[in-house]
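Before any comments, here is the structure.
Removed: one protein chain of the complex. Kept in place: all other protein chains.
Lettered A and B in written order, each chain numbered from 1.
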Amino acid sequence: MGKRVLLGALAILLVIAAAYGSFYIAPEERTMGVVQRIFYFHVGSAWAGMDAFLVCFICNLLYIWKREQKYDWLGVAAAEVGLVLTTVVLITGPIWAKPAWGIYWTWDARLTSTFVLWLLYVSYLLLRTLVEEPDRRALLSSLFGVFAFIDVPLVFGAIRWWRTQHPAPVIMGGPGSGLDPTMNKVFFFSVFAMHVLTAFLLVERYGLEKMKSDVDVLQREAEAL
Amino acid sequence: MSLLSNTSVLLGKELRTEFRSRELLTTTIVFILMVVVLFSFTFDPTTAESRRFGGGLLWLAFLFAASLMLQPCFLREQNNDTLSSLRLAISDPFAIFLAKLVANTLFLMLTELLMLPVFAVLYNVPILPTFHWLLLVLFLGSLGISVAGTALSAISAQARMRELLLPLLLLPILTPVLVASAEVTVGLLDRDPVMQWKGIGFLAVFDLVFLTALWMFGEYLLEE
Partner (left out) sequence: MKNLNSVFAAYIIGWGVFFLFYVSIAKRTSDLRTEIERLKNSVTRK
């Protein structure tokens, strides 16, 4: 119990430190001005989200192979946390886009692909609600999770190719592309902070899933008596 | 029995079942026709706009039609309880999937080829000059739709609300196919047609990746 509280406190501290760095340590960007500071939070969440989905993918594979419930618990936890992070990316993107480009949404390659990514994992979670038996639910969602994850590079690739055919404003020109060294340090610190936050949320969500399973077991015991 | 002979036996069964009643093919063709007509109400199909939007519209229609057409793929087996006997008779689960996806690709292409001239007439778009390339796009795109669709249909058949679930699972997964197919088709229908090989490349990669995934994970999709 103490370890979880420690992790949570660490996560909060790091996130606040990252925000401080984004506002006071990173220099102001030339073309976009102060709005660009959203970048550290926006991209940090995006990378952490992708890593959460990667964890989900690995858990899906492990479940299909080993059939141990803990992989299913971690898998759904990772999918949910990844979805939350991706939601934040999709919300902060337009907030950045409006002052920077005058429009809330731009079908730029990255934002469009992120939207599809979001839809894929929403489908993953929806599938889970439609299968009642726990083992079948775990297997079916693991299989869909595998298909969804291998689709991700194809989605990003295809949309980026399509965008080169029909150029449109890009929200930001790639992380680290011509980033000032101080910006770079703040950026990677942000990414680190978001990952620690993700780890904390994963642990908490995993605990909830495990507890749900314990309740099921106890309920069956109580009914059997 | 080898994979090839198992698959051809099952493929024969799939084709015979469908051509006996032809209900899947007819309903799919009519659905695509309706979508194509309805699209014409949503924008003014002057020739220039038709060329620009036509490719995308066509593939959107194919995608929607496919997500309906793929429903009975495994539901048919479930309703008649034939899946377990199938698994007992055929040792390799991949043969079952291969047969179904080849059949589905054939059905899809049949409906697409029937719809193509209708679309060309209604939207004033030339399909003859680049017909052989269009055929290639139709094949690779339909194959992609079938591979993903057959696999996901096996998943949705085991869940509730399966009619709504299959499109929900299928459409996000097929985004690369839609993007690449539509883009290549638009290029081919242009006044100065151009063949975008990168798009074809994407489709081929998608087909290969998902075929491999189906081969690796097929047996788990059919687990009882």
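Here is the rule we use: a residue touches a chain if its C-beta (ideal position, glycine included) is under 8 Å from a C-beta of that chain, and two chains touch if they have at least 3 such contacts.
From a predicted model like this one, the values you see are computed outputs, not experimental measurements.
When the full complex is examined, the chain removed from view is found to touch A. Among A:74, A:88, A:139 or A:183, only A:88 touches the chain that is left out of the view. Checked against the full complex, the one of A:42, A:110, A:137 or A:163 touching the unshown chain is A:42. Counting over the whole complex, chain A has residues 15, 19, 23, 33-35, 37-38, 41-42, 45, 81, 84, 87-88, 91-92, 95-96, 98-99, 197, 201, 204-205, 207-208, 211-212, 214-215, 218-219, 221-222, 225 touching the chain that is not drawn.
Please note the rule applied: only the chains that are shown with their structure count from here on.
The mean-CA centres of chain A and chain B are about 31 angstrom from one another, to the nearest whole unit. On the chain A side of its complex with chain B, the touching residues are 64, 116, 119-120, 123, 126-127, 130-132, 136, 139-140, 143-144, 146-148, 150-151, 154-155, 157-159, 161-162, 165. Looking at the complex, you find that chain B touches chain A at residues 148, 151-152, 155, 158-161, 165, 168-169, 171-173, 175-176, 179-180, 183, 196, 198-199, 202, 205-206, 209-210, 213, 217, 220-221, 223.
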